[in-house]
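For this view, one protein chain was removed and the others were kept in their places.
First chain written, first letter: the chains are A and B, and each begins at residue 1.
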Amino acid sequence: MILNIILKGLILLLGAFIFQVSLSGFSRKVVARIQKRYGPVFWQNFRDIFKFLFKETSISHGFIFDFGVLMAFGGTMATLIFLPYGSFEVIPGQTNFIVVIYLLAIGLLGMAMSAVGSANPNASIGISRALTQMLGYELPFLIVALVIMYINKSSSLGVLVQNQIQNGWNIWSMPIGAGVAFVSVMGMLGKKPFDSPIAPAEIASGPLVEYSGKYLGILMIQHDFATVIEVGLFVNLFLGGGQTVIGFAIKYIVVYILMVIISSFLPRFKVEESVKFFWKWGLSLALIQAIISLGIYLI
Amino acid sequence: MINEPILLVIIPLFSGFLVPLIYLISKKAIKFIPVMAIFLNIFVVYKLININLFTLKYYTIGGYKAPFGINLLFNTQTGVILLGINIVGLLALLFFAKNEFDIGNSFAYTLAFSIGMAAVNGMVLTGDLFNLFVFMELSAIAGYIIAVHKKGYYASFLYVIISTVGSLLFLLGTITIYNVSGTLNMATVTKNMGSLTPNFLLILSVLFIVSLSSESELLPLNAWVPKVYKKTSVTGSIFFASIFSTAALFAVIKVLVLVFQGDYNYIFNVLTIIGLITLAIGEFVAFKQKNIRKMIAYSSIAQAGLIISAISISMADGAIKKSIFNAAIFQLFNNIFAKGLILLGVGLIGYYSYEKLKGIGTKRKIATGLISIGALSIVGMPPFAGFWSKIYLIKSLISNNMNIYVSIFLISAVFEVYYYFRFIQNLYFEKTELKLKLSKISLLSYSMMAVLSFILIYIGFNPDTVMKSISDIFTGGII
Partner (left out) sequence: MNVSSLIIIAGLMSIVIYFISKFNWKLGTALQTITFLVFGYFLYSTHGDSQSVLKIFNGVNLRFAISDFNYLFLLIGVSVMFIVSIFSIDGIKKFKFKPAYNFLITLIFVSILGVFGAADFIALFIFWELLTWAAFFIVSMGKKFSRKAALLFLFMSMISAYFLITGIITINNTIGSFTFEALINNYDLLTYSIKIKILIFFLIAGLIKSGIYPFHIWVRTTHGESPHTFSPVLSGLLLKFGFYIIYLISIFFPISYIISSNPAKLISEIPGSTFFAYLGGISIIVGTISAILQNDAKKLIAFSSVSHGGYILLAFSFGTSLAFAGGLAHIIVHALTALGMFLSIGAVYYRTGTTKIDEMGGLIKNMPVTFTTYLVSIISLAGIPPLVGFVSKWLIYQSLIVRGSYFLAFAAFFGSIGSFMYVFRPLAGVFLGQRPKRFENVKEVPVFMQVSMLIVTLLTVLFGVLPGLILKPIAYMQQQIGIKPIKASLYKLFTELTTLDMVIVFSVFSAGFIAALIVFMLFAKPTKVKQHEQYTAGEIVPELQTQPSIYHYAKNYYKPFARIFEKFPSLENWYRKCANYLSNIFEIFEEFFYKESINGYIWLITLTFLIVLFIRWF
């Protein structure tokens, strides 16, 4: 039984790695086409990651620097186990939404600790912005998720997916909520216009400034895994997951490419502007959605 | 023969007469006379309490029966209050004999203290209106002299003026009552008061209220209190705070209960309002004080207001509500010791402003500790005496549905807690001024303070016994 779970976990990790890294490579091509150029080959990201992993030199700033990276990577991998992917669930029955949200936080906390532990002020600024922005995008997302969980009387993602397969996708029954969640996930991924924590030209990549060699490689893999989790959450909550892994993958690709396209032509929000944006538009729309859905549900 | 309450007045009075005679022989010896007199007093009170008489009894003087002669009213409960007053008096006079004898004209002050004690005992005991006037005048005169102790000339002058106004009004009221009812005995007068017209009653009540407020520290005639307390000596301040004010309040209560028995709602309502205003203003002004003696003065005013308003609340609508009445008397009793303790302690240290008293706790640990016990007791912290009196007051007020009064009382209590604790904090937690000269405190003084603290803790752990021993002073019946 346990061997079965371990095997499934390893397959999942490997599959997610290959899938997401090639997808993000492919998205670079999409962006390039929008910008009227060809772009790199779609397996370019694999090359980047392996180049970094196999570098001979890398810099470490102390124990907490290493420990934080491990915590981030380990936490993200652990979170990956708790999502349903179509019909593929690593540990059947253990797919609780709140656990996923909190384990994601471990990833963020680990990276934050490690980045600040490098003692570079740019990293600290980046982390401070990242945390501030988190307060912005999490709230509307959680409110919409709360509505879904309340209507379906369950906080398990597997059950939510099953209900959607039976009753129709949530994106049709809660369009406003889906829109809010879409923008929130863009915030979670750190895509423009919400990329001020990274802000390449402003604070020298923010948290990532002191990472090199295998650290950077590991963090790139971690970022990709986090993308799988976050976009996967959106697909599970609003697009009905998928009855098979292939169906899940197709919906995932559509959503991800859409996000990449939208962010490729937007500028960057300042941090307080993004928080205000999320609180003003995100919360109010989420609240409207809540009232409407609750009304429909009760009637 | 020893079981006569009149002895309590005669002994100090006699000692007052002894003072000039002994003065001719030895100037230093007179300081022991009042001490011995009060010591004998305490002995007499103790014997009287042991008779266990819980209803008021008339003691005739000179063989003239009531209602024509002067009578003293005594029962065990009155005896307990007298015991308290005399104990604090003894401690104050011991302090005077040891530390303050040489200030100014020692002869005059010794005399004043003796006469003052006699007058105070008389005020508590007497059952006759004009006799009360005499004793009040006597205590006022003693007070004028005591107030001057340590050169408090201006304060004493104010006290003279205000007290005279009060006494005159009281005399006017007494004469009117005599005119109407033909007797001056308090208990008998009530029978004839019913025949007065309402307007006349109004004038009478106003006269009494205003006149009695000067001695008992109520508005409107209590402006002398802060000035006198600030300027007089340590013994004098203890006398005023613990002894005079208590006795005067007790006398006021006696007059109210015995003379105005019946349906005199008007006077009680006005007294309640005056008492509450005094309470509020006293606490609020005390809040801003930076001199410990003025703080105690205003706190004393506020406590007087509290007690009077509680008494008048209990007496409105005819029958006396015993629980409120007894709680107020208990509070009066506790204050005797607590105020005396704080003033004695602060007097021993010798400085009175917050500035000078900063951080004294590190230098005079025991004294500050005992002062803190006194302060904790006044604000009502367990396990000291004041806690129980507060509880009894709140309990009796709420069970009689006096909600507005409870709220005013509690609001002012919060402020009281604040400034007393600020005072204790100032004693302990500030940096002391290193160049302050502190006199040594003798073992005798420490033991005096310890006695007072011990009494407070004893009352704190035995609330029921003490409460029973002062309950129902005037309502146990009169024989």
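Throughout what follows, a residue touches a chain if its C-beta (ideal position, glycine included) is under 8 Å from a C-beta of that chain, and two chains touch if they have at least 3 such contacts.
Small disclaimer: the values here were computed from a predicted structure and weren't measured.
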item: Sole contact to the chain not displayed, among A:I127, A:M220 or A:L285; value: A:I127
item: Contact residue for the chain not shown (choose from A:S22, A:Q94 or A:S264); value: A:Q94
item: Touch criterion as defined above, residue of A:V30, A:I106, A:I165 or A:I262 at the omitted chain; value: A:I106
item: Candidates B:L219, B:L279, B:I324 or B:I473 - the one touching the absent chain; value: B:L219
item: Hidden partner interface residues of chain B, rising order; value: 158, 161-162, 165, 202, 206, 209-210, 219-221, 223, 226, 266, 270, 281, 284-285, 287-288, 376, 380-383, 387, 391, 394-395, 398-399, 406, 410, 413-414, 417-418, 421-422, 425, 428-430, 460-465, 467
item: Touching residues (missing chain, whole complex) on chain A; value: 6, 9, 13, 53-64, 66, 69-71, 73-78, 81-82, 91, 94, 96, 98-99, 102-103, 105-106, 108-109, 112-113, 116-122, 124-125, 127-129, 131-132, 134-135, 138-139, 142-143, 146, 149-150, 153-156, 159, 204, 209-210, 213-215, 217-218, 270-272, 275-276, 283, 287, 290, 294
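Operating definition for what follows: only the chains that are shown with their structure count from here on.
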item: Between chain B and chain A, distance of the C-alpha-averaged centres to the nearest whole Å; value: 79
